[in-house]
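Got a structure for you, written out below as structure tokens; questions coming shortly.
Only one protein chain is missing; all other protein chains are in place.
The chains carry the letters A, B and C, assigned in the order they are written, with residues numbered from 1 in each.
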Amino acid sequence: MADTRLMNVAAALREATDLCMARDPRVFVMGEGVADPKAIFGTTAGLLERYGRDRVMEMPIAENGFTGVAIGAALLGRRPLIIHQRVDFALLALEQLVNNAAKTRYVSNGRHRVPLVVRMIVGRGWGQGPAHSQSLDALFAMIPGLKLVLPTTAREAKGQLIAAIEDDDPVMMIEHRWVHYATGHVPEGYYTVPLDGPRRVREGGDVTIVATSYMLLEALRAADTLAQAGVQADVIDMAVPRPFRPQLVVDSVRRTGRLLCIDTGFRLFGIGAELVASVAEQALGSLAKPPVRLGLPDHPTPSTRALLTDFYPTALSIIDAAAELADVPVERIAGPREALAVELSKLPMDVPHPTFRGPF
Amino acid sequence: MADTRLMNVAAALREATDLCMARDPRVFVMGEGVADPKAIFGTTAGLLERYGRDRVMEMPIAENGFTGVAIGAALLGRRPLIIHQRVDFALLALEQLVNNAAKTRYVSNGRHRVPLVVRMIVGRGWGQGPAHSQSLDALFAMIPGLKLVLPTTAREAKGQLIAAIEDDDPVMMIEHRWVHYATGHVPEGYYTVPLDGPRRVREGGDVTIVATSYMLLEALRAADTLAQAGVQADVIDMAVPRPFRPQLVVDSVRRTGRLLCIDTGFRLFGIGAELVASVAEQALGSLAKPPVRLGLPDHPTPSTRALLTDFYPTALSIIDAAAELADVPVERIAGPREALAVELSKLPMDVPHPTFRGPF
Amino acid sequence: MTRTTTSGGAATVGDNSPLGLYRSMLRIRLIEEAIAERYAEQEMRCPVHLSIGQEAVAVGVCAELRRTDKVVSTHRCHAHYLAKGGDLKAMMAEIYGKAAGCCGGRGGSMHLFDDDVGMLLSLPIVASCMPIAVGAALALRQEGTDGVAATFFGDGSIEEGVFHESMNFAALHRLPVLFVLENNLYSCYTGLADRQPDRPLADLAKAHAMAAETADGNDLEAVRAATARAVARGRAGEGPTLLVFDTYRWREHCGPNYDNDIGYRTEAEFQGWKAGCPVERTAAALRAAGLLDEALEAALRRELGAEVAEAFDFARNAPFPAADSVKDHVYG
Partner (left out) sequence: MTRTTTSGGAATVGDNSPLGLYRSMLRIRLIEEAIAERYAEQEMRCPVHLSIGQEAVAVGVCAELRRTDKVVSTHRCHAHYLAKGGDLKAMMAEIYGKAAGCCGGRGGSMHLFDDDVGMLLSLPIVASCMPIAVGAALALRQEGTDGVAATFFGDGSIEEGVFHESMNFAALHRLPVLFVLENNLYSCYTGLADRQPDRPLADLAKAHAMAAETADGNDLEAVRAATARAVARGRAGEGPTLLVFDTYRWREHCGPNYDNDIGYRTEAEFQGWKAGCPVERTAAALRAAGLLDEALEAALRRELGAEVAEAFDFARNAPFPAADSVKDHVYG
């Protein structure tokens, strides 16, 4: 891969934005902190210097207002990219997003379009607590007219963000903060990764595992370990929960008979609920065993790490669930699982990366 | 039933509020229009005269602000009841609801409580269009710390609202505007209907139908017709989707093997998704046929009635889905179905009641 | 943003002669009255928020705008749509729920859009329009034009926080926005005193170092003059203006009827405002200037009446959208 570089997702998102801004003068960035020295965890670094204050617009703390501003500009053909440092802050902007961004194309009978992108980052770790770590994927997935994309790898994140900015419809991109640290090979230059549904990231015939965002990274770790015990997982990235196109998942379950869904957000009423329901409707007869969902438990995120030991699904809980689904005897998985457990225990559970020293 | 009167749900809600205000001086009502001559479709009629402006507080148009005000007052032990004429307006108040109302008891380790009730009304009909007819049940069902209740009958609506006002936790009550017209026997005096999950409203062994709110009324009509064809539906009112307690539904499917869920809101990512997923997890082997969900299609609500012919599930579409699930031959259901169709066609599809002359 | 062009030439929205503007006001009045009259037929099956009594603001403001300037309105948008040059037949077809409606019947009366004439959006959620207009102004500037964006809203809308968020943004960036506050004293059936502390509404602008103009909203020339100053500031890059116009809604908040009997306002108050009818005041001024006489008035009413009747005929006879088009245009 001569023309790729190793970079993390944050850098890939930065590069995507840079390329879009260079190519299309209508693209501009809005958000609290986009023009400050921290540059949204580095994802807007250097853009102010390159494109100036008129295209890298620092925002007052007024999420509903500036979302409306972005929509108004988008209606005139500009291509705003909004960035929120936490998904939580976007709760204030839902009226504009749900009513005006999502519905205007439809209500105008196709005459208007709202080429808006909203990046929102899910917080996790270092005691951020209940109002800075919400993962509200399902809330956005619920709204027709929005698109929703959850990036995981650096290569795809770059292409998905470019595709989102090119898209004539409003695209919500929910990035998990810990995904920002994930490193991978990223091609040079301008390319898109289409926003057209789930994609298979690992092929296997024993159990279908559907995950997104940070949980996909955990699922892939789990799949490696499962493979050591002879279990081949078919791992699917539900990268674009809206428009919702479950076909790949349904087809996979037709082969494996087993379905495990992992939500980055709440287990109840999550993306997994819709996936399981869709599979039950379309491929009930193929289900050899009851599907299983993992996700956040039914309470807010406490700040103290002492209460988080079982809060987030991990590669280990995924292994356990998948092994049981695939009828793997405990003895067969115990060894590789233990090795992974030791490996994982080396890093504190509330930081994303060995270099991280807090706070976010 | 000597001590009951026939009244509609709107009147029952009014009576519940009146009783609570008379009994507990801490209860007060806030909302846009609560003290105006229209009195929120009559549901606050007479309260201003009886309790005065300090307890029937007209609000500025500032949903996020006055929701916070209500939460602040509730934290000090007052018992505010907020009323929104449309669910849609509550989108502006989600930050306060999702962060402060829902989480404060948890975050304070049980020291604080937020005894707040928020009534929200789902619009339908008479061309109200995309931003005045949203039914966002699943959005509220998703948030731990909130309770969610969807009333249907007058007797229960009264008892549920009293229970909600008595409750020490924040309770969201989503009322379908067309349910307001539903009439039934309502006991005199103060009583509660517990907010503890689904309840069976009709017993049968052939197919489980789960619905709420206005769709429950359609489902009950459908069940009558199905019974004429010899199909006995087990009809369950998912009256309290949060806290989510699917056990009654799971048990029912264990008997019937057939599950039909009808959402008042969107079919995708709706309450039905979680129900089907829960049943698939807990009673997969009992499912004789793939479960079926009905609900709103995947686009906003157009205003013109010409585009609404297939938008809302009806008793007829419920009959069709249930009959197919229960393997009833078309011939057997055709007669009663046709009779109902004729009956239903007497009222225009965009009004809730023969007396209704528009606009809402 | 290197150059500033005068977008779309300096073409005004319509005929800005005294008679032309009177005609525009009278036309709105006649259309609204026709809606009120025919509403009971139960064929306009959507909410209607009539503008009768408030015509001078719509016409006076839009007289100072160009076709290419943008307007964003609210639930009470009929007059703004018409004053900005929106197509009458498309409006009536929209209210009748027909395919030929300006939104294909999908929006109803609270969603009157006609972007060909700069009527960008109307939005039924209170105050939702305001930041949209600010964004339109931002885009106009980004495009390098001297266009302005105006947003109309009522005295209830200023209670929403997003009003201030929008003003702060527009003031900070000196954007060419006209915040047009139509103060008709009521939000639905609740008077100002029950919703806001007592102070001049123009003081709202002080919070954001914004220019403000207050004028009699039933005086066409006063509205025009205040608007002209605001537009000039906007085009010159001097920033936004809050325009406060007092006026009065004659009919009920939503629907065709009078409702002075239901108890939230007095018949006397209504009669006072009716006596100052903006349409009649404009006519009187024209008569005083010798520009209007009975014959001309009659001719005008005949001509407009015919246009209105034709629009209703068109809308009533137009086909509904095809049922199977309902899923179109969710995404592109």
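Operating definition for what follows: a residue touches a chain if its C-beta (ideal position, glycine included) is under 8 Å from a C-beta of that chain, and two chains touch if they have at least 3 such contacts.
Quick caveat, the model's predicted, so the values are computed rather than measured.
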Neighbouring displayed chains - absent chain, whole complex: A, B, C
Among B:Leu75, B:Ala90, B:Ala157 or B:Val292, the residue in touch with the chain that has been omitted: B:Leu75
Among C:Val13, C:Leu30, C:Val61 or C:Val162, residue touching the chain not depicted: C:Val162
Touching the absent chain when the full complex is considered, from A:Asn64, A:Thr104, A:Thr264 or A:Thr314: A:Asn64
Contact footprint on chain A, counting only the chain that is left out: 32-33, 35-38, 58-65, 88-89, 92, 126-132, 297-300, 302-307, 309-311, 350, 357-360
Interface with the unshown chain - residue positions in chain C: 159-165, 168, 171-172, 195-199, 203-204, 206-210
For chain B, the residues touching the chain missing from this view: 26, 28, 54, 60, 62, 64-78, 80, 95-96, 99-100, 104-113, 144-145, 147, 167-169, 243
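The working rule: only the chains that are shown with their structure count from here on.
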Farthest chain relative to chain A (centres taken as mean CA coordinates): C
Geometric centre distance via CA averages, chain C-chain A, whole Å: 42
Inter-centroid spacing, chain C versus chain B (mean Cα positions, whole Å): 37
Residues of chain C touching at least two other chains: 103-104, 106-107, 111, 123, 125, 161, 330
Of all residues in chain A, the ones touching two or more other chains: 64, 95, 99, 106-107, 144-145, 243
